Each structure stands twice: as structure tokens, then as C-alpha cells.
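Comments concern the structure below.
A single protein chain has been removed from this complex, and every other one stays in its place.
Lettered A and B in written order, each chain numbered from 1.
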Amino acid sequence: MNKNGKRNFLLTVVALIVLFGLSCFVQGEVDAYIRRIVNLCLIYAIIGLSMNITNGFAGQFSLGQAGFMAIGAYMVGIFTVPVNLRADVFYAVPMNPHLVNIYMPLWLALIMGGILAAIVAGLIGTPVLRLRGDYLAIATLGFSEIIRIIITNANTITNGALGIKNIPSLNDVRYIFLATAVSYILMTLLLSSSYGRAFKAIREDEIAAEAMGINLFHHKNLAFMVSAFFAGIGGGLYGALLGTVDPKNFLFTLTYNFLLIIVLGGMGSVTGSMLGAVIVTAGLEYLRIFDEPLEIMGVAIPLFRPGLRMVVFSVLLMVCVLFWRHGIMGTKEFTWDKLINFLKHPNFGRKKEVQRK
Amino acid sequence: MTQNVLRTEHVTQRFGGVIAVNDLNIEVNEHEIIALIGPNGAGKTTAFNDITGVYRPTQGRVIYTGKDGKEIDITGKKPSDIATLGVARTFQNIRLFKDLSVYENVLIATHLHLKSNFLSAMFRLPWYRQEEARMHETVERFLKEVNLWDVRNEKASSLPYGRQRYLEIIRALATDPKLLLLDEPAAGMNPKETAELTEFIRRIRDEHNLTILMIEHHMDLVMEISDRIYVLDFGNTIAKGDPAAIQNNERVITAYLGEDEDA
Partner (left out) sequence: MEIFQAIANMTAAGFAQHLVNGISLGSLYALIAIGYTMVYGILLMINFAHGDIVMMACYFAFFGITAFHIPWYLTFVGTIIATALLGVIIERTAYRPLRDAPKNSVLISAIGASFLLENLANYLFSGRPMHFPDIPFLSSMVPVGGVQIQAICFFIPVVTVLCLVLLLHIVNHTKTGMAMRAVSKDYEIARVMGINIDNVISITFALGSALAAVGAIMWGIRYPGITPYLGVMPGLKCFIAAVVGGIGNIKGAVLGGFILGLGEILIVAFFPAFSGYRDAFAFIVLILILFYKPTGLLGETTTEKV
């Protein structure tokens, strides 16, 4: 097992280096539009996995991701706009004098955003995590909206409904790839540690988990805070990618994107979240053709007009949960062992039969 | 004088107008095996839930003596805190982590003594790695003890029923308890399996220096290994004593067989 462990570690390192090389290539050779999509995939992968920590691993159905993203995005928005450009942004109501001269580099703003999101999650978690199922979903969704409402009303800090422009735009695949890689490594390490197993125990059976000495509240809160931290980081990157933040960007319907990602990828699968993020993000971009007028041989197809894309998106979510509840990966993971095993004995689809016997 | 490991003082549990457990006073001494018997609905599992913190007793106290020899009032404490103090349990209808592997089921039970915080775990700091290595050793030892090592990667729910019972017991043992509560460990077992289980319970009591309180319906098992027996009926304690005394107790016979029509 140890030998395999070393081999798998090396393989992972090699894969990361190759992927980084690939992101350098994408950064240098590919046009800005494609780069933006790649970046969005990466950012959505972080947030998707962060949502999977609570919903898939700890089994606590939370719908607060958009709110935590907003915290991260506003942290980036408020502190990374160059000081001399701030008056342009805050033209309606001047910025709070205590904040107007504080500047942070992006990486610091990202981490601060993550930390603030985690703190807010910790505060929210105390009352909310006693709830279960539907109630928890509604309560977290409510808090996500409250965060947004506070942001909309805190004019001197967030510029209210006008949003913050002039954020130095970050359409750099290398930077975002590294941030994603670090986030994924950290989340995976946590989930594969004893704490991650405790999360799964809570998901499987709360009463048994408690009888095994697992403090429900502490562990749920831990999962919730870690999830919020990475949602904050993802939100910060999202803000930096867009170059502007606006309370309307963080409506709770944004959370549904990540819901689809984890349902499609598999609730409780790290690699599933990654796959789900790529498919959903790239898919949503690809579906844009549905929003464009379409002509086939000179005949305009009347179905294709703005809005169809989101209809297709929501139908996909329904189909996924109705007919394909476990998604692509279920709670399984892609592992090097499985891949190598498969390469050695490529028995397409026959394995299942053998197992059944 | 032997020391109490567990003592309930006038524990009463009401649900609305129903009294599930009434004035329960049991004492469990170090290294004893105590059985709690009685017809269905007598309040045995409710008593377990009161002891392990799933319910908070309406009245009365639960006193436990921890590993350091000090008495602690554990009434109404959280189940997780009670487990950490050294009280482990199994459940009447087997509550394994069904979709997790046999190995993970036992591994999770070692989590409660983890000292490293989540950051040490996330960054795999040396002291966390040491603790993790020890956890794996524990799991290996336990799984080999009950011949579950070969199926360690199977889903817990895929095991046959009897094996699931054993898995649940060693999962409880992996929390390193001083007091073990078994809720109908022999339910659904045939006489041969029950005999094996009897041996097993005695063995773990001796090897792990445990005190055991169990609910059981198989009288062979109860009479063979119990040091003392408490009999509940409709929440009331109707008899207590050693197996021989219980077997000849009129009230117990009535409770089990029903009132004789002539009487």
C-alpha cells in the first residue's frame, strides 16, 4: 500500500505539473473568450467542491453558496480597486473614510474574503445547523439573501446597488489554476482525513455518529465554515474575473449552478465536483447557441431566442435528479489505482458482471 | 466494596402522558455483565437512550464513574460527550454507516480520541500522521479479531446480518470504552450463533477489561453470562437479582407468560 501511495503521489505531482504547463499554454496561445471559459470552469470547480463538503460529505443540505461568494467577491471588490480609481466607483455616495485608503493585493483579499465568509458561516451556523433537510435549505438560502440585502444597503462600503467597477481584471489561467489546485489539494486532504470521515459518518447516520463520540454541532459547523471559506475564495476569484461586482450577481439562483454541478458530478465525490464543474460551465457556454436566433437553410427556427438556454439548464437539473440520482461518480472517486488497473485489464463493462457473481 | 461504573438514580422518562421508564435504579459494578430484560415495550431501550444521552430523563440522575475513578453526573449530557467519557453502545436495529466500508466504519469510531485539530489534519502535520497511523493499527487489530479483515473493503450493508452485529460491536469497542451497552446483540441469531456470541461477549469483557450492560431476549444467553439481571415491565422494575433468583421469580414469570386466568 505504501509503495502505491508513493507512486500515486508522484503521479499526482506529474499531473499537476502537466496541467500547469497546459494552463500556461492556454494563457499564451488561446483567445480571451476561451480563457474566460476555462477560468470559469476552474472557479466553479472550487465552489462546487466547497458546496459538496456540506451537502455531499456532511449531508447537510445548504443553499448558502451565493452569499459566501458575495462576501469573497466584495472583499476583492472593495480592497483591490486602485485607490486613485475609487472616487470614480463611489460617485453616488463616497466610500467610508476608514476604508478608502486601504489597498490589498489580490491574494490577500482572497484569503481575507475566505476568512470573513468562514466567520459569517460560523455565526450563522450556530442557530441554523440544528435544522435538518428542507428547513436547513430554506434557512441557509435566507441567510444568503440577507447577506445580499445587507450588501445592497451598505452604500459607503459596497457602493450599494450600483456595484463596484474598476476591479483589476484577472483573466489569467495560470493564477486561477494555481488557486484552484491549492484549494482542491487542501479540501481533498481535509476530506480524506479523520475529520472528513467524521463528516461522512454524520451524513450516513447522525445518531450512530453521535454514539461514536462525534460532536454533531462542532463537525457540522467545521464543514460549514470550511465550505464557506472556499466559497469565499471562489467568489473572490469570480469577482476578479468579471472585473465588476454587483449584488444582482449573487442572487440565490446562482447557487443552483453549483447544485447542478454536485448533483451531476456526484454528491460526495471530489473528482465528481471537478467533472461536474467542467461539464456544467462549458455546457452553459455551449448552450448559448440556444439563445441566438437559428436559421436552418434560410428558415428561422422560432424556438431559439433568449431564455431557452436556462430552460434547457433547468430541465437538465430535473432529468439528472429524476433519472440519474447518483450523478456521474456517486460517492466514488477517480483514483490512480483504478486507472492503472483499468489500463492493465481493460475489461470494458465486464467487471460489473464478475462482481455480481 | 466494588465500585459502581454506572448507577441510575430514580430515572424516569415520560413522553407526553406515557411513562416509558419509571423510577429506574440500576447499579452496574466494575467488570460485571448485567442484563436488562422484559417484554417488548417495557422501556429497556428508552433506559439505554437515557443513559447514553439520546434522551434527557424527565427525572433522576445517571452517574458514571470514568476511567480516572471519579464519579460524573452524565444526566442529559450530549451523546458524543458520554461516548468520549467511555460509554459505547450498539443499537437494537443495527445502525452501521451503511454505505461506508467495513474498514471505515471502525476507523470512524477511533475519531473521538483524535487530539490534532482540523488544520493539523488538513496539512498532515507529523503529530496528526502519528495519530492516524495508530488509528489504522487499532482498526486492523479489531477487524482481525472478528475475522472481518478480509471483507474490510466491502460496504457495511453488504455483510450478512450476523456479521453486521459483530461489526457494530467492534465499532463500539474501537471507541475504547469502559462501559459497553449492547441492545439485543443476539436478535435474529440461531442457537449456535448465540452460543458463539456468548463466548465472544465474555471474551471481550475479559480482554478489554469492560463492564457490560445488555438488553437481551435470548434467555440462554442471559442466564449463562449475566452476573445480575434487572427485569422491567411497563417501565417499572419488577425484579432484580442473580439468574437463578430471576428464573424462579413469580412476578417475572407472570410478566412474561401473562396472568394466569385462575389467579
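The working rule: a contact is a pair of C-beta atoms (placed from the backbone, for glycine too) under 8 Å apart; a residue touches a chain by one contact, two chains touch by 3 or more.
No experiment lies behind these values; they were computed from the predicted model shown.
Across A:G5, A:G28 or A:P127, the single residue that touches the chain missing here is A:P127. In the complete complex, the hidden chain is touched by one of A:A87, A:I146 or A:L339, namely A:I146.
Residue A:I138 is the one among A:M104, A:I138 or A:I340 that touches the chain not shown. Residues touching the missing chain, restricted to chain A, are 55, 59, 61, 63, 127-128, 130-131, 133-135, 137-139, 141-143, 145-146, 149-150, 152-153, 207, 253, 256, 259, 263, 267, 305-308, 310-311, 313-315, 317-318, 321-322, 325 (touch as defined at the top).
By definition in this document, only the chains that are shown with their structure count from here on.
In terms of their C-alpha centroids, the spacing between chain A and chain B amounts to 42 Å. Within the complex formed with chain B, the chain A residues making contact are 186, 189-190, 193-195, 197-198, 200-201, 204-205, 207-216, 222, 226, 331. Only residues 52-54, 78-81, 83-84, 88-89, 91, 95-100, 104, 107-114, 118, 121-124, 128, 131-132, 135, 171-172, 175 of chain B touch chain A when the two sit together in their complex.
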